[in-house]
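With one protein chain held back, the other chains of the complex are shown just where they sit.
Chain nomenclature is as follows: A, B and C, assigned in order of appearance, with residue numbering initiated at 1 for each chain independently.
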Amino acid sequence: MQQTAGTIVWNEHQMEDVWLLTIEVPRIAQRIKPGQFVQVKVNNLLDPFLRRPFSLYRTFRDEGKLQLLYKVVGKGTRLMTTLKEGTSIDLIGPLGRGFTLPHHAEKIAVVGRGIGTAPLVALADEASNKGVEVYCFLSAEEKHKLVGLKEFKEMGCELYLHADTEDNVKMVTDYLKKLLPATQFDGVYVCGSKRLTREVHNLSKKYGFMSQVSLEQIMACGHGDCHGCVVELYQDKERSKKCYKRVCKEGPVFETWEVVGVYA
Amino acid sequence: MIKSVKAEIVENKPIAPEFFRMTLKAETLASEGLPGQFVMVKVSPNLEPFLRRPISLHQINREEATVSLLYQVVGKGTRLMSETQKGKVIELLGPLGKGFTWSDSDRVVALVGGGCGTAPLVALAHSLLEDKKEVHVLLGAQTKEKLVCEEDFISMGAKVKVATDDGSYGHHGFVTDLLKNLIHDVALDMVYSCGPLPMTKEVVKLTQEASIPCQISLEERMGCGIGACIGCVCKVRTKDGAFTYKKVCKDGPVFKGEEVMFDD
Amino acid sequence: MPNLCVNIAGIKMKNPFTVGSGTFGNDGEFEKFFPIELLGALTPKTIRSYEWPGNPPPRLAEAAAGLLSSVGIPSKSWERFVKEDVPVLKKIPIPVIQSVIGRTEEEYVEIVKKCSDLGVFAGIELNLSCPNLKQGGLSFGSDPQASESLIKKVRKQTKLPLIAKLPPDYSNIVNVAKAVESAGADAIAMINAPRAMAIDYKTRKPVLGNKVGALSGPAIKPIAVYLVWEVYKAVSIPIIGMGGIVDFRDVIEFMSAGARAVAFGTINFIDTQAIPRALKDLENYLIENNIDDVNEIVGCAHC
Partner (left out) sequence: MTNLAVEVAGIKLKNPVLTASGTFGFGREFAELYDLNLLGGVMVKGTTLNPRLGNPPPRIAETPAGMLNSVGLQNPGVDYVIREEIPWLRQFDVAVIVNVSGHSFDEYAEIAARLDGVPGVDGLEINISCPNVKGGGMAFGTDPKMAAEVIKRVRSRTQLPVIAKLSPNVTDITEIARAVEAEGADAVSLINTVLGMAIDIKTRRPVLANIVGGLSGPAIKPIALRMVWQVAQTVNIPIIGMGGITTAEDAVEFLLAGATAVAIGAGNFCNPMTAPEVIKGLKNWLSQEKIDDVRELIGGLKT
């Protein structure tokens, strides 16, 4: 982890309020792993005061570049859209604990909703490079808001898509449910929806696969010092004790069984 | 009439070390603005820097409906201004304050500018020359490099003399040395001054000794720029020999030399 | 080279920089961003005499030029502190000032004695002012009598320099400062963060799980500088100034107002290089202004 300056290579509008930022920053790009994140200082002023955390979308190690996919939700991200090619940008990273890909994994599934799909693209990229088969279950409010389609297709992933506008009864995990009796996954990874996380967790109990989720929480430092971004999690599988864990340090990736919300 | 205007930046480029000239498409400012008046510039869309920056009108081009601001990068606000790109629209308030005045009976006048204080004198010289006055311009700068606008004055037809602190160009010494000589050589009807406080004080002293009326443009930290906050006051003599505080933004920024009381 | 050493009640700091308790190296990773020797003293996170998980999330809200937080000083048990943290702190090559807090006088007395007996620390900072606790903390720091009584009791437990950390309590801060001085405190650290609040207009709920939090960061700097100025006039023990410091300019502001040392707090969350940069800039500032000794600027704005 370090604080370093990167150079903006490209800041491209993708769709709706989603943008893709490509940064040349070899020192981070060569180390960062799927599920980890970087803290971005969006300008060199005191307003906005805090950095903004973004999980890795893709990395191009040889070129020393990484990509962050971001959604415009407030002042900080709105300012990010004005960043021009060639501008220097202050980053801290890589931060946090990323996804675990089991050593002998053959097949994994990623389940993402909306902008929450972003870290799963990085994971699918790494997995497919290692020859792991990746099944993608993607969901969004509307079909054109599905994230990462192009990238997942390029990686040769098997795709299952869901849009609320087209079918608000089923969930994208229903496809997973159908496949599961016959297909064995070495890990299922979810991000972007509490509902989907709960579904994935329930299926993991039934079929006994490892399942991980990437969580979000407002952050100040991103490297563990401020203890601001804690979430309440179960400490053990028996759920005998809860504790606070930092999303930035012990996470952002947790096992789904840790998440209190999946039992509701 | 004060107006809140949005103006497009037509040009924003350095003209000397630390000095930038920003030209804005702003019809009302161009048609209503007078030499010596200023605008309050919102330099950032954020809460920091919080206050607007007061910048005097440097050039007023009625035909092209543009005004220019000449500013020196001294802090965060002006640095941000210098980084704002051509084509961007910025928010301004103006024209503000009371500018320089002249009458038909004034035939020969001198303009004394120090550093960035030279900026409003360009618009003033332009108007005075249009009115067929004989205009002497005395410019002071730290070094030759930091001398601004000499060419502008010459091409307008003003008689220009220069002093530099380090002697790298023109007279080695203060611009007020040049004024002393000019007062000796030429019968002046009015002296206009804008620059650092020690220079302004000296101009007032010299003109008073020679019984020449003088107008000085003052600088003060401003809150609102329109007279509401009463933050930017200067001491002005009252008839009974005491003083009152007048607002630099509204009653000024141009004052008669003899009315302002300087604290030593 | 100008002298940067300062002396806070016998704690010799090779420069005036320390960190706000709870803002730096909280996992015992004190060197993750720069060598610890760059600091004049280290102030690790506050320890209690008992285990405490901290306040419920959400704990953070961004504010204009600031941060609103209600972390609530989580603390491990004394046993784990001794086993896990103390060995690391022992190896720190600069003075370590341990910050402590309690809910009652007894708890303060207990924790101060325990810390003092370890023989590891150069000084003890008594947090009299955590804005995020229902009991303790603030109720001591805003009451001159309560602070005086507490300091007197704690004083008997240790020979180490005692630093009282005060809240930004306007009506009383000068009186509290005088009270802690007369009761035997060796220095004052100030200010802790003012209590503040954020509301989410969409959900119509307080943003913080604890409802009320503490405002830190540059937003509060003018308040902190003013209070340092006032307290400097009232007491003769040294002041460690803090509240919104981000760069060398802020350091000079606090020191000219009367602080002999300064603590970098919230900025550590945003800019991990703020301290090394400010140290270098301060040195350059002193050289450019022909100041041989940083102590010369302490309180100089009063002259």
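Simple rule for what comes next: contacts are C-beta pairs under 8 Å (C-beta built on N, C-alpha and C of every residue); 3 or more make two chains touch, one makes a residue touch a chain.
Quantities reported herein were computed from a predicted structural model and do not represent experimental measurements.
J.: Of the chains that are displayed, which are in contact with the missing one across the whole complex?
T.: A, B, C
J.: Can you work out which residue in B:Lys25, B:Lys42 or B:Lys256 touches the chain that's missing from view?
T.: B:Lys42
J.: Which listed residue, C:Ala63, C:Cys115, C:Ala179 or C:Val294, touches the chain dropped from view?
T.: If we include the chain that is not displayed, C:Ala63 is the one touching it.
J.: Hey, which of B:Glu32, B:Asp165 or B:Glu220 is the one touching the hidden chain?
T.: Residue touching the chain left out of view: B:Glu220.
J.: Need a quick check: the contact residues on chain C for the chain that isn't drawn.
T.: 61, 63-66, 68, 142, 169-172, 194-199, 201, 203-206, 211-213, 215, 217-223, 225-226, 229, 244, 249, 252-253, 256-257, 285, 297, 300-301
J.: Which chain A residues would touch the chain omitted from the figure, given the whole complex?
T.: Residues in contact with the chain left out: 46-47.
J.: Give me the chain B residues in contact with the hidden chain, please.
T.: Interface with the chain not displayed, on the chain B side: 1-4, 42, 47-52, 91, 93, 220-235, 243-245, 250, 263.
Throughout what follows, only the chains that are shown with their structure count from here on.
J.: When all chain pairs are ranked by how many C-beta pairs they have in contact, which pair ranks first?
T.: The largest set of C-beta contacts joins the chains A-C.
J.: Which chain is most central here if centres come from C-alpha coordinates alone?
T.: C
J.: Can you compute the centre-to-centre distance for chain A and chain C, using the mean CA position of each chain? Integer Å is fine.
T.: That gives a centre separation of 36 Å.
J.: From the C-alpha centre of chain B to that of chain C, how far is it in Å?
T.: Averaging C-alpha atoms per chain gives centres 46 Å apart.
J.: Once you find the CA centre of chain A and the CA centre of chain B, what distance in Å lies between them?
T.: Comparing mean C-alpha positions, chain B is 55 Å from chain A.
J.: Among the residues of chain C, pick out those that touch two or more other chains and give their numbers.
T.: 64-65
J.: Chain B: which residues touch two or more other chains?
T.: 47-48, in rising order.
J.: State the interface residues of chain C toward chain B in the complex, per the touch definition above.
T.: Of all residues in chain C, those touching chain B are 64-65.
J.: Which residues of chain B touch chain A in the complex?
T.: Residues 44-49, 76, 80, 85.
J.: Which stretch or stretches of chain A touch chain C in the complex?
T.: Residues 1-3, 41, 46-51, 90, 92, 217-232, 243-244, 249.
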